[in-house]
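Okay, handing you the structure first.
One chain of protein is taken out of this complex; the other chains stay put.
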Amino acid sequence: MLDKNGIAKRIAQELQDGYYVNLGIGVPTLVANYIPEGMSVTLQSENGLLGMGPFPTEAEVDADLINAGKQTVTTLPGSAFFDSATSFSMIRSGRVDLTVLGAMEVNDRGDIANWKIPGKMVKGMGGAMDLVASAKNIIVAMMHTNKAGQSKLLKECTLPITGLNCVKKVVTNLCVMDITNRGFELRELAPGVTVEMVKEATEGRLVVEGNIPTMNL
Amino acid sequence: MLDKNGIAKRIAQELQDGYYVNLGIGVPTLVANYIPEGMSVTLQSENGLLGMGPFPTEAEVDADLINAGKQTVTTLPGSAFFDSATSFSMIRSGRVDLTVLGAMEVNDRGDIANWKIPGKMVKGMGGAMDLVASAKNIIVAMMHTNKAGQSKLLKECTLPITGLNCVKKVVTNLCVMDITNRGFELRELAPGVTVEMVKEATEGRLVVEGNIPTMNL
Amino acid sequence: MNKVVENADQAVASISDNAVLMLGGFGLCGIPENSISALVRKGVKGLTCISNNAGVDDFGIGLMLQGKQVKKMVSSYVGENAEFERQLLSGELEVELIPQGTLAERCRAAGAGVPAFFTPAGYGTEVAEGKETREFNGKMYLLEHAFDPDFAIVKAWKGDTDGNLIFKATARNFNPLMAMAGKHTIAEVEELVEPGELDPNFIHVPGIFVNTIFKGTDYEKRIEQRTVSAG
Partner (left out) sequence: MNKVVENADQAVASISDNAVLMLGGFGLCGIPENSISALVRKGVKGLTCISNNAGVDDFGIGLMLQGKQVKKMVSSYVGENAEFERQLLSGELEVELIPQGTLAERCRAAGAGVPAFFTPAGYGTEVAEGKETREFNGKMYLLEHAFDPDFAIVKAWKGDTDGNLIFKATARNFNPLMAMAGKHTIAEVEELVEPGELDPNFIHVPGIFVNTIFKGTDYEKRIEQRTVSAG
């Protein structure tokens, strides 16, 4: 089974040279730590920054320079600042090659729910609805089950959805799955995980064909 | 009767301190020469310049700095450059206080025709349709009649129109008229011009009430 | 033409109860600190605030929430704010949540004289309820409308007395869009210079969009998530 860093490490294998990537808050942010050496990947932060660098040293901290998670960050050479409309222009016009998001639920048609739990204080969707409606390539990073042990990979989302038919791939603590018109297609297993464990933890349509390899991390 | 410079001089009396103004090609351009001393008027050129200055000296000529008439120009302190979408944002959102345009025909409801003569090569409307559809205050600068002596102030435009119901005021070689729901309301006469001369040269509904003063140029 | 006022109190003097305000900033980054303080001092009530976030309990728009000056928040993410939550649950405060890109584009549309546009964000979700939908090139979109605020209040890095503005780093965010959207735009700047001192090639908001400008003072620039590396 993978921990958060393992999930991030596996997702980093999806990166390609020249990619522009938007990483959501939480586990997705960790993907930045595993960008392969020598690969040029540019991080977009939807508050208006392309070319985001690592956290600043104490001396570098600048209150005017944050990411979409409101964390202080730095810039890399070749970075650019822009307003929020230009930022979402990049996103909506398909210029962002990969978006990595967390989720509360995903269904087997690629619908995602990650912004609202009825009965709880709703903080808002931020940029999530724009991202899921626009990105051509969305990977969800999440735990396979919730704290109560229930599957988060469902036939139908029970929570209010963020977007329809948009998730292409899910990387969980248990496995990697592609979402196709047949449902969740199992591609890889996390170390120590069996197909049975994935079946048990997946409520939506699961497709298991041939020998499923173990991730190479 | 006024010549082109006289028309421009009279229109300049409509300027107010702090105005942002877009001047069309031809007679409207001449208005810039009559901005009252000490009055702050900022000229907008729709190709992407706010704060347009006079023509450059030979030494100042810069091919990258032109106005919407493609003439080389200069900038004044406080000027700004921007792209064409931002330029028309200013225009459409009503930030330009006054637009001065030439016209082939104007009717007594304020419709304007100034872009196309059927049977002749059509060069295009440029920014004219955006300007007339958006400006809150449009003054037309033109001769009262065409070369054949026919009125250009009509009941109905005969040429393809540029915009509906948009012209507020017309300054011709003969007079100043406001366009209201009653038609062309005569306000001032050019030196040496009589009400009869205006009546003869105006085909559209003309309203003449009280004593019409002569322009104070 | 004089757009310059002495301070924030003068700048917000014409804002009265029940006004619809846009306020720039993302989180606490690039917020018009001086103007917010002046609005708190003025005690104006019943405000509708269009702003990506709602501040924190004791800073930013949170200060206006403490004073119960806000009737309605229009935001994409309201964050961690106990007083906000209390007022929302008690029904004192109305909240409209809008996808961030749609929020930005509705600001931009207001400044562009575009009354409505289509965007894909929120299609098939509760955000789409009651909205016109349409297919373009096989994809579904919602019709969204431009905002129509009475005032836009923004914070810039530098400005000149003609109202030209320049922003710094990610403190830019919604500020330029809102500056262009206001019927009356108020800009507070860290540095106020004479016309001609800013390079006309690098103006983020041309002065035509700005009605009132003043030099702000005592910027706190509070940081929400101070993340540092060992270096």
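Read from first to last, the chains carry the letters A, B and C; within each, the first residue is number 1.
What we mean here is this: a residue touches a chain if its C-beta (ideal position, glycine included) is under 8 Å from a C-beta of that chain, and two chains touch if they have at least 3 such contacts.
Remember, predicted model here, so these are calculated numbers, not experimental data.
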*Of A:S79, A:N137, A:S151 or A:N165, which sits in contact with the chain we cannot see?*
A:S79
*Have a look at A:P36, A:G94, A:P191 or A:P213 and name the one touching the chain we're not showing.*
A:G94
*Quick one: which of A:G18, A:G192 or A:P213 touches the chain that's been left out?*
A:G18
*Which of these touches the unseen chain: A:L50, A:I112 or A:V167?*
A:L50
*Which chain C residues touch the hidden chain?*
105, 109, 112-120, 134, 136-137, 139, 141, 145, 166-169, 200-202
*List the chain A residues touching the unshown chain?*
17-18, 20, 40, 42, 44, 50-51, 75-82, 85-86, 88-96, 134
*For chain B, enumerate the residues touching the unshown chain of the complex.*
45-49, 54-73, 75, 81-85, 87-88, 91-92, 111, 121-130, 133-134, 160-165
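Basically, only the chains that are shown with their structure count from here on.
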_Quick check on this structure: which chain has its C-alpha centroid closest to the centroid of all protein C-alpha atoms?_
C
*Counting in whole Å, what is the centre-to-centre distance of chain A and chain C, each centre being its mean C-alpha position?*
29
_Rounded Å distance between chain A and chain B, as computed from the means of their C-alpha atoms_ = 56
*So how far apart, in whole Å, are chain B and chain C when each is placed at the average of its C-alpha atoms?*
36
*What are the residues of chain A that contact at least two other chains?*
none
